[in-house]
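Just one protein chain is left out here, and the rest sit where they should.
So, chain A:
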C-alpha cells in the first residue's frame, strides 16, 4: 500500500472542505472496504479524511421516520431493539452481511459505497472498465458466476454486493448528503446507478459529498418480513441472489408489499411490477410461484450465471412464503 496523509475531521463542514481541497483524497469510515482496496493498489488516495470523529452515529426515531447516522455501525443497527421491532427487515439484512467482526467496523455510509466483488475488478492484471475506464470487461465472456442478470450494459455486468442496501431499497429509504453545494436528499432507489457506459461511477453521489444519514419512513412491515440470502456456503459469503420482502397482510389478503433483490444488478433491484401484481390478492402457493416467475421477466444470463434465472424465481417465491408464514 502506498503511504498517504491522514487527517481527522471534527465536523461535517471541515470533512467536506478537507476533502474538496484535494482531488485525490477520500473519506475513511470503518475502512473494511477501503483498506482492502488500498492494499491491492486498486485505489491509491494521497490523503484520507478520517470521519469517525463526526457526530453521525445516532439512531433517532422522529415523527414518521427513523434517521440512522452514516457512521452507525452495521452491528449497532442490526441489534438496535427499536430497529428490530419497527424495521426487522433491515436488521435481518444487516445480520446476513459479512461477519460480526466486520459488522462492528462497517458503517451504514460505507456499506452503501462498497465496491463490487467482481473478481476482475480485484485483479489488476485483468481488464475491467470499472477499475480502469475503457480497458474492457473481463467478466463478459469470462468467468461470470456472480454477475448481474438485470440492467447490464456492454461495459459492465457487475452486481452491487450489499445486503443492507437491498432492504433499504425495499423500505423506501432516503439518503441525506452534505457537500460543497449544500445539503440534499436522494431517494434510495435513485442512489445507485446502472453501469451504462460509465461503470466506474457506482452511484449518483458527487465525489465531494458526504453521506450524513439514511432515513426510513414509518411503515406497517413489522411482522411478515424476510431476507433470504442464497450463497455458496451457509454463512459469511456474498449473495448469489438475495430477496428482501415485506408484507402487510390483512385477512389473508396482501394489503401492501415491498420486494427487492440483491445479487442480480448493478444496484439493489426493486421489483415494482411484482409488487403491483401481488397487491390486493389472496395469499396462496400458486400466487407466490407466479410472483417468482414475473420477477425474473427480462432477466438475461451471461453463461456461468444462467442459473440465477431459475434461482431468482424460486428465491422470490420462497421468501414470500416464509414472510407470509411468520
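In this section, contacts are C-beta pairs under 8 Å (C-beta built on N, C-alpha and C of every residue); 3 or more make two chains touch, one makes a residue touch a chain; residues count from 1.
Here is the rule we use: contacts and distances are computed from a predicted model.
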From "Cysteine desulfurase", "2Fe-2S iron-sulfur cluster-binding protein", "Sulfurtransferase" or "Flagellar basal-body rod protein FlgG", the hidden chain's UniProt protein name: "2Fe-2S iron-sulfur cluster-binding protein"
Touch criterion as defined above, residue of A:102, A:194 or A:309 at the omitted chain: A:102
Residue, one of A:52, A:119 or A:198, that touches the chain absent here: A:52
Touching residues (missing chain, whole complex) on chain A: 1-6, 8, 28, 30-32, 35-36, 38-40, 48, 50, 52, 98-102, 104-105, 235-236
